[in-house]
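Only a single protein chain was left out; the remaining protein chains are all shown in position.
Going in written order, the chains are labelled A and B, and every chain counts its residues from 1.
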Amino acid sequence: MRLTKLALATTALVGLATGAAQAEISDGVIKIGVLNDRSGLYADLSGEGSVVAARMAVEDFGGDLQVEILSADHQNKPDVGSSIARQWIDQDGVDLIIDVPTSSVALAVQQVTSDTDTAFISSGAATTALTNDQCAPTFVHWTYDTYALSVGTGKAVVEQGGDSWFFLTADYAFGHQLEADTKRVVEENGGQVVGQVRHPLSTTDFSSFLLQAQSSGAKVIGLANAGGDTTNAIKQANSFGIVQGGQQLAALLGFITDVHALGLDVAQGLTLTTGFYWDRTDESREFSERFGERMNGQMPTMVHAGVYSAVAHYLKAAAEIDDDGGKAVVDQMKTVPVNDFFAENGEIRADGRMIHDMYLVQVKTPEESEKPWDYYNILATIPAAEAFQPLEQSTCSLVTN
Amino acid sequence: MQTILGIPAPLLFGQLLIGLINGAFYALLSLGLAVIFGVLNVINFAHGALYMMGAFVGWFLLTHLGIGYWPALVLAPLVVGAIGIVIERTMLSRLYDLDHLYGLLLTFGLALIIEGLFINYYGVSGQPYAPPQALQGGYNLGFMFLPAYRGWVIVASLIVCFGTWLLIERTQLGAYLRAAVERPELVRAFGINVPLMMTLTYGFAVALAGFAGILAAPVYTVSPIMGQNLIIVVFAIVVIGGLGSILGSIVTGLGIGLVEGLTRTFWPEASSTVVFVIMAIVLILRPHGLFGRPRE
């Protein structure tokens, strides 16, 4: 239970004396809890950056609301995450929990927030279970999910001729789901899966797993993991001469911070699926540069951008209905399309999935890269309707009933 | 492709080789633990944390002072050894007259402090440390591609382990040491400074952990939790080899590495558990370990 309570009462409101207008908002303040990994393998892709993004969204909102931001480290442990969430809600009166990478933790938090009518928007978690079997009326899945990743990268790699796969999978909810989704896409597109090996979360030595992947003879080694696990696996695959041996690595989930950590020498040519690239439009550049100023020049990952977009949309909805009940705000959010630098005509469906365009990108070669963080060529835009699981396939009780 | 019991031969040999590399680290660490136990009667729970510090000293030297791998290979053990000497002088030495369990508890507390501090400053995801220029690249052995650095790990570990064994078994200094283990009063009567000897022993054994740490830095990422689970495996190895047995700890360390490699080929799910199963069996059949003698 480690709540880094930034006693940072970011007050959006400059004017005073608006108490009367906020009769419906409990204790007159909207409290947002940013819950993510602040010290582990997902700290770069979420961590402090998500707190900064949330703070920026609150400042930019500037409306008639008083907003406070808390943050905590869930250490990628479901028990730690759920007990922080519980304590935030019971004792601190938190109204919105945001980010929560690490699918296992997100699923645990989902239990708590749906029991207590607290809004929960996940930007960092990937598993589609959050909008299927374990969906909730208080939940929105904002940035990406395992389905979108498999549709993007999985399909692209098979079309390039990578038709036999071996999976190196992180052994928890996220990895299992990503592996299953990608397997389906590979098979639908005429490829085959020859095997898989599961590795523990936060593995430092991939040598024996890579050896198994190598001896499988598959053309593609699909990395169904994320963050530090992905970068470690790629680095070690390099030192064991796997790519030189003729096998291709497919990072099913890669963030721009991973590319940065690997360096373009190693990462060049990787095909990735992302919900956001900072250098795509003027609006995204404008946001990213402001973000970079506060983060020592680091550009935002799709998770950071998603946190900003989600908090902004949440605040608008809460102000509109003047309420901070979880289901009430989420219902209101579902009625309004999302239009900002992150999503064009984004829509929150009944199952809680926010659908928006995704992008298939390829990592540039060192020669192509002209400036810091100039890492991606956008190969294709995957339209929202194709990127995400069709609503009729959802097993979410909010849809099936 | 050639197969052995339905397993492709390259995979089997590859896993055995990787097992041997892990075994090289086990041997270095269990050797240090065995020496400390033999002379001080202390189970050094901080061994994993000190191993981690060895890696961090190397990383720190490189990133902040620009000192490369080869000097660090000597400096890191020295720094860690010095820290060990401070620990022994200021804390451990106060506990020798008490139940030996207090030594275990003290070092457990120290491990928490050291690891907590490093996690606080560096997070748990780890810092990269590239192998030195001379050891980049690798060899194609036919059944697998062996990165040159991992080959060096085996060689370096074997040299240091057997060097230590020779030092203890074949030199005058080693003879004092062994005598101090058996009959501390008698050795003192011969005019040998036993407390000093204990301090130096602890420092030396801890330096071995530091050496293992810097050796591991390019293989694993340099992370505050790198020693956390390793130390428990090494405990089991020391118990299997026989507490306090020098040669036993080296041989068992390498052996367990190989057994893990075998298990990883035939039954991957059991590879982390096998060492503890072996330990339970050994304890039932030979309570004092494979190489140990009954002692009080």
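The rule is simple: a contact is a pair of C-beta atoms (placed from the backbone, for glycine too) under 8 Å apart; a residue touches a chain by one contact, two chains touch by 3 or more.
We adopt the following convention: contacts and distances are computed from a predicted model.
Visitor: Among "Cytochrome c3 family protein", "Branched-chain amino acid transport system permease protein LivM", "Anti-sigma regulatory factor" or "Multicomponent Na+:H+ antiporter subunit F", find the name that the UniProt record gives to the complex chain excluded from display.
Guide: For the chain missing from the view, the UniProt record says "Branched-chain amino acid transport system permease protein LivM".
Visitor: May I ask which residue of B:L11, B:M53, B:L106 or B:M197 touches the chain that does not appear here?
Guide: Per the contact definition at the top, the residue touching the missing chain is B:L106.
Visitor: From the listed residues A:V140, A:A173 or A:L211, report the one that touches the chain absent from this view.
Guide: Answering carefully, the residue with contact to the hidden chain is A:A173.
Visitor: If I consider the whole complex, including the chain that's not displayed, which of B:L12, B:L28, B:L95 or B:V222 touches that chain?
Guide: Going through B:L12, B:L28, B:L95 or B:V222 one by one, B:L95 is the residue touching the chain not shown.
Visitor: Just to verify: which one of A:K77, A:R184, A:R285 or A:K327 makes contact with the chain not shown?
Guide: Touches the omitted chain: A:K77.
Visitor: Consider the whole complex, including the chain that is not shown, and state which of A:A108, A:L149, A:V220 or A:I382 touches that chain.
Guide: Going through A:A108, A:L149, A:V220 or A:I382 one by one, A:A108 is the residue touching the chain not shown.
Visitor: Which positions on chain B touch the chain that was left off?
Guide: 41, 43, 91, 94-95, 98-102, 104-106, 108-117, 119-120, 232-233, 235-236, 238-239, 243, 269, 272-273, 276-277, 279-280, 283-284, 287
Visitor: Which parts of chain A are in contact with the chain that was left out?
Guide: Residue positions of chain A that touch the missing chain: 1-5, 38-39, 73, 77-80, 82-83, 86-87, 90-91, 103-104, 107-108, 111, 171-173, 200-201.
Please note the rule applied: only the chains that are shown with their structure count from here on.
Visitor: Measuring from the mean C-alpha position of chain A to the mean C-alpha position of chain B, what distance in angstrom results?
Guide: Result: the chain centres lie 39 Å from each other.
Visitor: Can you list the chain A residues touching chain B in their complex?
Guide: 38-41, 43-44, 197, 202, 204-205, 207-208, 211-212, 214-215, 227-228, 232, 235, 239-241, 245, 261
Visitor: Hey, which residues of chain B end up touching chain A in the complex?
Guide: 8, 10-11, 14-15, 18, 21, 119, 123-126, 128, 138, 140, 144-145, 147, 149-150, 219-221, 223, 226, 261, 264, 268, 271
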